[in-house]
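Selected chains from the complex are presented in situ; the others are not included.
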Amino acid sequence: MGAVALAESKGPAVILPVFEGPLDLLLFLVRENRVSIWDIPIATICDQYQAWLRAMEELDLAVAGEYLVLASWLLAIKSRMLLPKRSKGEDDPRQELVERLLAYEKVKRQAAEIAGLLSLREGVWPVRVALADGPPPEEMALEDVDVAVLGRAMRAVLDRFRREHPPGLVLAPLRFTVAETMRTLWDLLRRERSFPLLSHMLTRPDRLEAMTWFLAALELVWLKAALVHQGLPFAEIYLTPTGNEPNWEVVADA
Amino acid sequence: MLERELLAAACEAILAVAGEPVSEASLRKALGPDVSAEALAEALDLVRKRHEGSGSGLVLEKVAGGYRLATKPELAEFVASFLGVRAQTRLSQAALETLAIVAYRQPVTLPEINFLRGVNSAGVVRTLLERKLIRVAGRKQVVGTPLLYRTTKEFLVLLGLGSLSELPTLEELGETGASVGS
């Protein structure tokens, strides 16, 4: 439990402990009031608990939802305590809370035991003498392999794969649509009668745009709206119109 | 006797390169089939004694079901100064509590940890996983099949324990009805 200085009405300068959670705060209050954990004066503790929450809020300490859940639980117990007991055998409404507190208190003592062992071991370093032929390769003992290790290895594979295979054209934003380019190309063909596809493609500033022109040309040929001519391999590719205007409604839907 | 001294030297060399506890079984496998358990025990005893004097900076430890060489705690300040670290990074109270829950109740799930501590401990669990103090050990067959956690060998090494059974037990203060201490 760390501590934060707080000026409060109770005294000149009160130290506000920083709690690990609502159970920690509740344990603190039980101890502060010097009451038995088996017979907690719920009304008093409930009021103090809420006072602490307000103090924490005023200090802008993040009050997690868990604190509020316990606050409403305390209120529920408080109101049940006010009801007359229906029968002698009825459970004490505080029973479950006491069990939670005892279990948490045990966790805290076990944590202290572990902290104690750790402090004894501070400053003990494993010996690792270098090997004559360089350090051994990074390996992991089989018994240390768990699903978290396996998952990390898979993520490493996938991350590396993505780095080495940047996304292709498929994922690029649709700045140039094939349908629109087909329309433009058709208009050009009708006007010019012949269109140098290759040089047009090669002078596009954008690879994606060049691809779009190519796909648009293929589409027009497929729809029998244009013909392709190429004199020699690697020479200019010319497109000429056939006079069959494509059905633009169908093209737009495709 | 040379044979015994050679065996001790070989053990020391192996432990010095291992950097982690080595089980008796692994040592015997590495040293050859003729080395009896008694001979190994004698050799290890020789190594331990050789380092007991104040002239040695090392110590033979029995941790996590094996043997390892470590630096002597009383030399910590020199080693720390050389390595440029103050001490090994301390664990936060939240991490200690979570580690205690896993250590004493393993195997345990995140919902169980959250319930015991009264706060969401997912971040702490991940820190402990990254520090290799706990590991995932399958799933619990309940609704949502949450992952189960256990402590690791590294946890035993860090605490200097031979096995989990050496974890300190607590007197059940709560059951006697005594008021709560911290």
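As written, the chains take the letters A and B, and residue 1 is the first residue of each chain.
We adopt the following convention: a contact is a pair of C-beta atoms (placed from the backbone, for glycine too) under 8 Å apart; a residue touches a chain by one contact, two chains touch by 3 or more.
This is a predicted model, so every value here is computed, not measured.
The formula for the complete complex in this structure file, using the labels of the chains on display, is A x1, B x2.
Note that in this section only the chains that are shown with their structure count from here on.
Between the Cα centres of chain A and chain B there is a gap of 32 Å.
Partner chain B is touched in their complex by these residues of chain A: 1-2, 20-24, 27, 30-31, 34-38, 64, 66, 70, 100-115, 117-118, 120-129, 131, 136, 141, 143-144, 146-149.
Here chain B touches chain A in the complex through residues 15-17, 19-20, 58, 61, 68-73, 75-77, 79-80, 83, 87-88, 90-91, 93-94, 96-97, 99-101, 103-104, 116-120, 129, 132, 135-137, 147, 152-154, 157-161, 167-168, 170, 173-174, 177, 179-182, going by the rule given at the top.
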